[in-house]
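Reading through the structure tokens given below for one structure.
All protein chains of the complex are present and in place, except for one that has been dropped.
Order of writing sets the labels: A, B and C. Residues in every chain begin at 1.
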Amino acid sequence: MVKVGIIGGTGYTGSELLRLLSRHPRVTIGAITSRAEAGRNVADLFPSLRGRCDLTFTDPEGEGVFAGCDVVMSATPNGIAMTHAPRLLAEGVRVIDIAADFRIRDIAVWEQWYGMKHACPGLVAEAVYGLPERHRAAIRKARLVANPGCYPTAVQLGFLPLVENGLVDLSSLMASAVSGTSGAGRGAHVPMLFAEAAESVKAYAVGGHRHQPEIAQGLAQMAGQPVEFVFVPHLVPMIRGIHATLYARLKDPSVDVQALYETRYRDEPFVDVLPAGGHPETRTVRGTNLCRIAVHRPKGTDKVVVLSAIDNLTKGASGQAVQNLNLMCGFAETEGLDEIALFP
Amino acid sequence: MVKVGIIGGTGYTGSELLRLLSRHPRVTIGAITSRAEAGRNVADLFPSLRGRCDLTFTDPEGEGVFAGCDVVMSATPNGIAMTHAPRLLAEGVRVIDIAADFRIRDIAVWEQWYGMKHACPGLVAEAVYGLPERHRAAIRKARLVANPGCYPTAVQLGFLPLVENGLVDLSSLMASAVSGTSGAGRGAHVPMLFAEAAESVKAYAVGGHRHQPEIAQGLAQMAGQPVEFVFVPHLVPMIRGIHATLYARLKDPSVDVQALYETRYRDEPFVDVLPAGGHPETRTVRGTNLCRIAVHRPKGTDKVVVLSAIDNLTKGASGQAVQNLNLMCGFAETEGLDEIALFP
Amino acid sequence: MVKVGIIGGTGYTGSELLRLLSRHPRVTIGAITSRAEAGRNVADLFPSLRGRCDLTFTDPEGEGVFAGCDVVMSATPNGIAMTHAPRLLAEGVRVIDIAADFRIRDIAVWEQWYGMKHACPGLVAEAVYGLPERHRAAIRKARLVANPGCYPTAVQLGFLPLVENGLVDLSSLMASAVSGTSGAGRGAHVPMLFAEAAESVKAYAVGGHRHQPEIAQGLAQMAGQPVEFVFVPHLVPMIRGIHATLYARLKDPSVDVQALYETRYRDEPFVDVLPAGGHPETRTVRGTNLCRIAVHRPKGTDKVVVLSAIDNLTKGASGQAVQNLNLMCGFAETEGLDEIALFP
Partner (left out) sequence: MVKVGIIGGTGYTGSELLRLLSRHPRVTIGAITSRAEAGRNVADLFPSLRGRCDLTFTDPEGEGVFAGCDVVMSATPNGIAMTHAPRLLAEGVRVIDIAADFRIRDIAVWEQWYGMKHACPGLVAEAVYGLPERHRAAIRKARLVANPGCYPTAVQLGFLPLVENGLVDLSSLMASAVSGTSGAGRGAHVPMLFAEAAESVKAYAVGGHRHQPEIAQGLAQMAGQPVEFVFVPHLVPMIRGIHATLYARLKDPSVDVQALYETRYRDEPFVDVLPAGGHPETRTVRGTNLCRIAVHRPKGTDKVVVLSAIDNLTKGASGQAVQNLNLMCGFAETEGLDEIALFP
């Protein structure tokens, strides 16, 4: 059994981690911290865990709070993990940050988008970007994993076979993606009220979203050169799920994109390429660690359209973090991640 | 391993059975039938099962379709199981009917409410009503189990401690319950369209709902005498979940109802009595086999209000059927039923 | 034209007032105040009003802010209107409070439920309870109207014919009601987030809800004696709408309740009694000032079930306030209230 600590488990990525780890056959949760909720039973805050989790939140500043933990997973807002990571790593504890502190290589870019000074820029270069479909070998050996963002997971997995193989015009990359409201976290904000978000759709942050540079960095790394990537996120009335619709111009319209995707993802346990003509539905991945993908070639054009669906809290956050944990610990990659989506 | 056959698995109770049994550690699915979908892959109809279930629907009239099956579970509309049960039982196969064919003891009442002639009235007396919290011992030995309806499960578990103990005025029993739309099944009916059922609430069948006599029969059996029970079902804009609000007059207002419920359900694996003052939310039982209950005593009155929440497709249908299967097969009652509800 | 001022128009009752008054043919809006938003364009806060309302929020403490207004309508949280009413009335301005400051006659009861000291208890006796179907004549002449709460409107209109005529056992009154989330206002509270309130139902405040004493007072006034009234409110995943399911024991089960309701409400412009056997849907009253009602007599019992549906923000708040305004000003009662609900 591996002993895992959780920093800041009061939000949605925290509750999702608890749901997954409570049933993980090779993990025990050593401690879960929250400054605001210290002393409170976890099941009081998350009633779905009544009878399944008898942990109590502890103060993150307490002495030896993560003593004996092999891995610490950080489910805090941005800017917190970087204040804990140096000490934990020094103590020999491996760290997975589900937030964004270690995702962007260029410190100046990170500081501009996240509006704060980085607390440990020296660690950023060491951090492994936790997208197993790209960096599996490095994740296995990593001390510090930067778990990808939700949109970046859906978009990068969708573009990956095309960009890795140099098949598309890198100035034509566009993603129009929609997300459920849980992507905004558990903070109490008026636009996320049911009465505001139900029965409506809107784009947001079209002028600049933090996931744009993260995705652009990943695509550039796959391509070996910079890319021009337009990103349009939208809010839709559902709790969980991201659906990304990707668009690019093919250099050679005769390439068999269906075969390309099937081949690239054949051995991936969590990427499911639908048969030609398919349309992935977010409900079929809800609560699971799957990314379902379909590829289309609009008639009479040299364009390709890729559809990519994930659960933003599972493959887009805590599920992928558990997948990374499994890799780091030498477990089967699917351990504790065998959920089947509710239908309906 | 126990080999299970499924009759008519193309609806929502069928897909829920498949979800649960696909992960059940002591069950293999021997066959799943559908007249309409014979020959089709199960995962084509239920894309959430892609990669997790490689069964093909077979014709229910085929020769030896359930050969080797120990138990057959019927997930068909009402009136089908009764045409299969006699033959299956004769062949030594045990049967669980998730529909209503064997729930009502009085054949005339059944025929009136279900609008057809019963095909095997002689078997009704033998059928055990599959509410484990009332009939556990009999279920263990049953050849034929009549799995309770969704509303009847929520309402009977809510009233059970009061009625079993003779604590309430039996002419004062009322249940106002709401259900998600999956309770209406997968048939294509205009009132169940998203555009009709979203952003609205209505009561329905207040003049008479089939679950009224089923509940009245169960309460009368608990009480040892007839009861007067008013039932008002409602449709609300959610997919899964039943919330039943129960009302009764206490004979003795000084009784400690909280203690009564906690004691009665202390050892029940799937009934969770909330602390005093609680309000169960359907989302905390979604996809699980739990019934969460809270008890209230409105100030200045001799009334009791009980709140009872289940997932209509799990504890209200297929989950309870698996619980009954576990009892019949001598498995741990919770085997394959350890899901934690998604949050959020 | 009547000139109307609005106090505190930044919440949902405020935006609903603006929607209705912007199109009212006999009203001009003289001023709309908000401490927090003073100086901001109304349409910035409520983008649905872009191009239809060019008002700017003003400071409620400003000199002569309501100068020239004939009527001031208060759409603030509880406890604000009572600080403005004495001065406004002294200046000859009539006042409609959409919040609860003047609804409860017994000051001690009000102070207990609302947790504050009443600022002008002397005015409470003068205030007319703004339920036109009960108090039309008094509203016409009122200086100060206490607009009813949302649940109290649906429940009182539902019970009214039975209780006014002494037809029911006054110890048997029960209402199980569901509300959309807009009833909780525009405050940013975690339980009202889309990710928390969607795909779930729960009862709340079963131990005591502020609308219980308001309803009990109204029913007692109709009955001429105290009543025992149990109230169970629930939250459901919709934006607007209240559906109340009422239950009572008839003294004489042979009474023709359908005829009773049709007669009582024949001339009411905003109460629609459905044909026997009907089930009102909240969507059919959404955005309108209607209350649709159906009456049922469960077979084999001496009980009556009444179903009552309103839009909590229209007939349950701002629409009824405009109805009261029309009465006070001698306009046709339906002026500015002729909306037809969207379908679907």
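Note that contacts are C-beta pairs under 8 Å (C-beta built on N, C-alpha and C of every residue); 3 or more make two chains touch, one makes a residue touch a chain.
This structure is a prediction, so every number in the text was calculated from the model and none was measured.
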item	value
Touch with the omitted chain, as defined above, among B:192, B:205 or B:255	B:192
Residue touching the undisplayed chain, where the options are A:111, A:268, A:281 or A:338	A:281
Which residue of B:181, B:258, B:282 or B:308 touches the chain not shown here	B:181
Residues belonging to subunit C that touch the chain removed from view	12, 15-16, 19, 22-23, 46-52, 182, 186, 198-199, 239-240, 272, 281, 283-284, 286-287, 292, 338, 340-344
Sites on subunit A contacted by the missing partner chain, in the whole complex	172, 174, 176, 178, 180, 193, 195-196, 198-204, 206-208, 228, 230-232, 234, 236-241, 243, 245, 247, 277, 279-283, 286, 294, 296, 298-301, 303, 305, 307, 309, 344
Touching residues (missing chain, whole complex) on subunit B	12, 180-182, 184, 186, 188-190, 192-199, 237-239
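Definition applied: only the chains that are shown with their structure count from here on.
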item	value
Most contacted chain pair (by C-beta pair count)	B-C
Chain at the geometric heart of the assembly (C-alpha centres)	B
Rounded Å distance between subunit A and subunit B, as computed from the means of their C-alpha atoms	37
Centroid distance [mean C-alpha coordinates] between subunit C and subunit A, Å	45
Touching two or more other chains - residue numbers and ranges from subunit A	12, 182, 186, 198-199, 239
